[in-house]
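Complex shown without one protein chain; remaining protein chains in place.
Letters are used for the chains, namely A and B, taken in the order the chains are written, and counting of residues starts over at 1 for each.
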Amino acid sequence: MVGPSGAGKTTLLRSCNGTVPAAAGGVAINGRALSDMGERELRRTRSELAFIPQDLALVPELRVVANVLAGGFGRGGLLTALRALLKPRRADAQRAFELLQRVGVGDQLYKRSDKLSGGEQQRVAVARALFGGPRVLLADEPVASVDPERARDTLALLLELAREQGFALLVSLHNLKLARELFGRLLGLRRGRLLFDCAPEQLGPGELAALYALDPSEDEQRD
Amino acid sequence: MKTSAEELRRARPRSRLLRAVAWAAAALVLLSWASGDFGLEQLSGERRLANLERFTGELRPWPVQQQGGFDAASTADWQTVYDWAAALMADGGSAALASTAAIAVLASVLAALAGYLACWPAARNVACPAPFFGGPAVAAQRPGLGWTRWAWSVLNHSLRAVLLFARAVPEYLWAFLLVESLGYTALPAVLALAIHNAGILGRLGAETVENMPPAPARALAAAGATRSQTAAAVFPGLLPRLLLYFFYRWETCVREATVLGMLGVLSLGSLIRDARAGNLYDELFFYVLLGAMMVLAGDLLSALARGLVRRA
Partner (left out) sequence: MSSATDSRAGTQRTMVGAGKRRAVVGAIAAAGLASAALLSAQGQLALPGLESLELLARFFSHALRPALDYGSPFVPVSAPPLLLQVATATWRTVQLAVAAMSLALPVALLLGFAGASAWWRLPGPGGRAVLRRLGPLVYAPARVVMTLARSVHELLWALLFLAAVGLSDTAAVLAIAIPYAGTLGKVFSEMIDEAPRDAAVQLTGSGATAAQAFSVALLPRALPDMAAYSFYRFECALRSAAVLGFFGPETLGKFIRLAWNESLYAELWTYLYALFTLIALSDMASRALRQRFLGEAPAR
């Protein structure tokens, strides 16, 4: 999903799991509209839709393991949460460790989350998303704050994980070049509207110009 | 490279200080309860319970006690209570209320004046030979400043000690010492509150000065501004925070001003003390409630003012 800032990428991602209600139209998952779901069904659905926000939203005061385990709260109650906080079950900790190792930060399992670097925190957020065993992973600008080399690695990792664990991946990106290079399907968004939905090879210069064109009327509005 | 979560768990970083404090706190609590004489029987016992019954009975206004009962539906009964309260207010109540408020306001203003003046030389990044450039650590690297460094350090440390002493002694204790020597006027009460709170505001102000963003002050100091010029220039930037602290302290000044009267100064506290001395529990209760309402009003006003400062 590509588009200039303010295009509505984040809003669209957030409406996918129902944290932002859709202003028009609706979101349906396996034929069921989110807005029709009761609390219990919504909760079960959400637990299969992992979401990585741009600011990661880790709890900085907690150890990494508690943050990773938080990804699986959708399947448990308050007790699960308190256990994750105070004394994680051995099997859970081991699974968190394996996921962290998979994304390359296994050794940080028991560090305080705010002691980690930005790149490491991002990997923890990925592990948290994976811990719930998602069927869809929504990632909002996962590479907005990392250098280009790291950005490619992160996206490649997400794609690899999607293939390996069989979940669908929906990513919003600023960087069109990376998107064309790595992804099989592109959605172009601008000012809340879908401009195109196609494979990268089908993308012509006309669509690109429309996506990033400076719009005089828009600037006047801003003034 | 650790290979299992369990190994990592055993090697997890744990803070010795945090655990030591937790154990010390637990031990202190156990020791206090075990060695202290805090039995519930101190609150019961036949004589005490009888006393308690009399006490709670006499909390009701005197006319109501004489009448033998209170009918909440009767306007005449309410009128009696109102007359009783109005008589208490006229008979010193409102004067005490006014002087309590005045003591609190004057004391907190004086405390702010003294504290926010003292906070500059009490800040480590100001009281050093290279002010606003990161404090003594940086100053230490500059050669040829031997005795000035020493002088600033002496000034800084002694001022901090004075501020610590001022706030370590509670308001009530300051007031006791000053009332006994200066006489039973509002002056010692005001001074007592001002001294204690100047100690607190001085410390908070010094922390604010030490934590301010260094760039603007550095630019000024580098351009040749003196210490006081730079301080005056950066002061407006610190003002919102200092005002927040002021209003928090003002709240506690109102609380304390009500009780300082128990030492004999005219405030709600003196009426409370007199009522207690005369076993007039209904009046005692009335003045305690009046004080509580005053504290609430003070908190409300402070919350409004803090909201104004935050939004400004």
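Criterion: a residue touches a chain if its C-beta (ideal position, glycine included) is under 8 Å from a C-beta of that chain, and two chains touch if they have at least 3 such contacts.
Quantities reported herein were computed from a predicted structural model and do not represent experimental measurements.
The chain omitted from view is touched by exactly one of B:11, B:87, B:117 or B:177, namely B:177. Of the listed residues B:5, B:88, B:204 or B:234, the one in contact with the hidden chain in the full complex is B:204. Not every partner is drawn; the one left out touches chain B at residues 15, 17-18, 21, 28-29, 31-33, 35-40, 42-43, 48, 51-52, 55-56, 95, 98-99, 101-103, 105-106, 109-110, 112, 164-165, 167-170, 172-173, 176-178, 180-183, 185-187, 190, 203-204, 207, 211, 236, 239-240, 243-246, 248, 255-256, 258-259, 262, 266, 272, 276, 279, 281, 284, 288, 291-293, 295-296, 299, 305, 308-309, 311-312. Interface residues of chain A with the unshown chain, by the touch rule above, are 14, 17-19, 39-40, 42-51, 53, 55, 57-62, 66, 70-71, 73-78, 80-82, 84-85, 129, 132, 219, 222-223.
Everything that follows uses one rule, which is that only the chains that are shown with their structure count from here on.
Computed centre separation for the pair chain A/chain B is 48 angstrom, with centres defined by C-alpha atoms. Within the complex formed with chain A, the chain B residues making contact are 1-2, 4-6, 8-9, 11-13. Residue ranges of chain A in contact with chain B, taken from their complex: 63, 65, 90, 93-94, 96-97, 106-107, 109-112.
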